[in-house]
Every structure is written in structure tokens, then in C-alpha cells.
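For chain A:
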Amino acid sequence: MNPVNYLYLAALLFTIGAVGVLIRRNAIVVFMCVELMLNACNLAFVTFSRMHGNLDGQIIAFFTMVVAAAEVVVGLAIIVSVFRSRHSASVDDASLMKL
Partner candidate 1 sequence: MSFPLLTVTAAVPAVGAILTAAVPAGRRTAAKWLALLVSLATLVLAGLVFARFEPGGDRYQLTESHAWIKDFGVRYELGVDGIGVALIGLTALLIPFVMLAGWHDADPLETSSKRWRPTQGFFALILMVEAMVILSFEATDVFLFYILFEAMLIPMYFLIGGFGDRAHSGSDENAAAQRSYAAVKFLLYNLVGGLIMLAAVIGLYTVAGNFSLTEIAEARANGTLEMATGTERWLFLGFFFAFAVKAPLWPLHTWLPNAMGEATAPVAVLITAIVDKVGTFAMLRFCLGLFPEASQWATPVIVVLALISIVYGALLAVGQRDIKRLIAYASISHFGFIVLGIFAMTSQGQSGATLYMVNHGISTAALMLVAGFLISRRGSRLIADYGGVQKVAPVLAGTFLIGGLATLSLPGLAPFVSEFLVLVGTFARYPAAGVVATTGIVLAALYVLVLYQRTMTGPVKEEVRSMPDLRPRELAVVAPLIAVLLFLGVFPKPLTDVVNPAVRHTMSDVGKTDPTPEVPVQNVEAAK
Partner candidate 2 sequence: MDNLIALLIAAPLLGAAVLLCGGRRLDKTGHWLGTLLAAVSFATAVALFADMLGKGADDRAMHQRLFSWIPVEGFQADIAFQLDQLSMTFVLLITGVGTLIHVYSIGYMEHDERRRRFFGYLNLFVAAMLLLVLADNYLLLYFGWEGVGLASYLLIGFWQHKPSAATAAKKAFLVNRVGDIGLSIAIMLMFTTFGTFAFGPVLASAENATEGKLTAIGLMLLLAACGKSAQVPLQSWLGDAMEGPTPVSALIHAATMVTAGVYLIVRSADIFNAAPDAQLVVTIVGAVTLLFGAIVGCAKDDIKKALAGSTMSQIGYMILAAGLGPVGYVFAIMHLVTHGFFKAGLFLGAGSVMHGMNDEVDMRKYGGLRKYMPVTFITFGLGYLAIIGFPGLSGFFSKDKIIEAAFAKGGTEGWILGAVTLLGAAVTAYYMTRVMLMTFFGEKRWQPDADGRPPHPHESPKSMLVPMILLAVGSVGGGAVFEFSGFTEWLEPVTGFDHGHAPISAAAVTAATVAVMVIGVGLAYLQYGRKPVPVVAPRGSLLTRAARRDLLQDDLNHAVFVTGGTHLTRSLVYVDHTLVDGVVNGTAASVGGLSGRLRKLQNGYVRSYAVSMLGGTAVLIAATLLMRAV
């Protein structure tokens, strides 16, 4: 199978994730979309690794996973504490830090 098809899939996943981030209001969903985008990147990296025949892409994919895990921890903590104080997980409600 042509590895380029994996790239098409990664681009599709990334787009879905990006659109989700932009249009969904629920913080959890936005968060999951961010994960989707990260994993789309991972897929692309692994594909590139395969295509170029070296391991750089796979190493970066591991990095991404670590960063994503860390991000999930911090992000979920913020979302939970916002939800506790405001009883809402909508990202539009948290728009107080503007001028």
C-alpha cells in the first residue's frame, strides 16, 4: 500500500481536529479534538519515518505522546477547576481575560 495514503488520512484527521477546536464549545470536546490533531501529526511523523527509512519520525512521535500526556494532565485539571467554579465547560464562558 502506498504510504502516501496514510498522509492523506493524517491530513483528514488533522482537519477534523482543527475544525472541532474552532467550532465546538464544550471544553472536553475541544480538548479531544486537540488530541486528534496531535495524533494526526503522530501518524504523519510515523509515515515519514517509513518513507525516508530512518527513525527520526518515530522518535518525535514518542516525544509528542509524552507532551500530549503532560498536556492532558494540565488541561484536564484546568477544565475541571473551571467547571467547579463556573458550573460550565463551555469555552465561550471563559472569556474574561480580555481588555
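One rule holds in what follows: a contact is a pair of C-beta atoms (placed from the backbone, for glycine too) under 8 Å apart; a residue touches a chain by one contact, two chains touch by 3 or more; residues count from 1.
On the choice of candidates, all candidates are chains of the complex that A comes from, given by their letters.
What you are looking at is a predicted structure, and each value in this text was computed from that prediction instead of being measured.
Shown alone here is chain A; of the other chains of the complex, listed as 1 or 2, the one that touches it is 2.
The touching residues of chain A, counted against candidate 2 in their complex, run 18, 21-23, 30, 91-92, 94-99.
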